[in-house]
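Working notes, beginning with the structure itself.
Omission of a single protein chain aside, the complex is shown with its protein chains in their original locations.
Should a chain be cited, it is by its letter among A, B and C, assigned in written order, with residues numbered from 1 in that chain.
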């Protein structure tokens, strides 16, 4: 299986990422992707910006371990995970997870699994700024529940 | 919710499609996509080409109804479904389903739901050609089971 | 009535469709099938007798007892395999 993990400040191109997954192996039958964006609203507050900080080294290790787990559970052909850090604004892309496999069920499930684990295990933190205030987000109970379903 | 359905011979660009979903509404938090490709192998036969035929008019109606059902079950912001017809070759893109929503769970589930229903309800047929033979594919029991889970 | 054939069915009949006059002999889908088999002979009987055969009337899936009228568009096709 081909894999790629990157924590970066630069934006990414979904087209380039899916092309990598598509051309890596000729037996690819399906590619599932998830792209997370900066929303304009959170709990009815208009968001002006989002600052993302991470633990360099550990984040990449955690993501590699999440992909290892996915690879044990599904037959995957390729996985690409990109997470941006730094200062972002509404509509900016934050995260990309792309998974290719022979059959669609496998790539759908693995893509969702990786996102659910990334949300609860990757050492990345968001600080949200609205006109009123600027604060570090709290972990969501709902994210923990999603991860524990697997 | 913004929706787009197209049955077409031309290829599509995942980048353009996800950009449409991304810019349609400012509250988009996540975009889930699935892209189906022509695989190079099916039951150990090397595939040379795939001919896709559909029932013009009915296919679009069925897809609109599938999207209606998804919209009843999840809070969605945008849905784009493209299915190619005509003569395709290994690694060509066949189908794209993209769904945007505020939260990731909704777009993941709706994207998978639409693909599972499309597989069993859209009036599209595939004829596969290998060096040895050329034959219409049979519907898969596994696809029926996936659809009935919803 | 407009009758359409798709995929393997179209290929086996070697026509894309045909115009059939709506009479007492074609009052519902099963009657239309019987009528088509009668006028064409084989392979109509074998192909339209397949238990997996799907039928639509005016682009909605229909059962064998669905009533038909002169303006209807009826299509016969195998289980779908897109995606």
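The rule is short, and it goes like this: a residue touches a chain if its C-beta (ideal position, glycine included) is under 8 Å from a C-beta of that chain, and two chains touch if they have at least 3 such contacts.
Computed from a predicted structure; not experimentally measured.
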Shown chains touched by the chain that is not drawn here: A
Given A:16, A:58, A:87 or A:145, the one touching the chain that is not displayed: A:58
Residue in contact with the excluded chain [from A:14, A:67 or A:95]: A:95
Residue touching the undisplayed chain, where the options are A:47, A:99 or A:115: A:115
Touch residues of chain A, complete complex, unshown partner: 36, 52-55, 57-59, 61, 83, 94-95, 115, 118-127, 136-140, 143
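As a convention for this text, only the chains that are shown with their structure count from here on.
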Interchain centroid distance [CA atoms averaged], chain B/chain C, Å: 27
Inter-chain centre distance, chain A versus chain B - centres from mean C-alpha coordinates, in Å: 23
Chain centre separation (chain A, chain C; CA means) in Å: 49
Overlap residues in chain C, where contacts from two or more other chains coincide: 83
Multi-partner residues of chain A (at least 2 other chains): 104
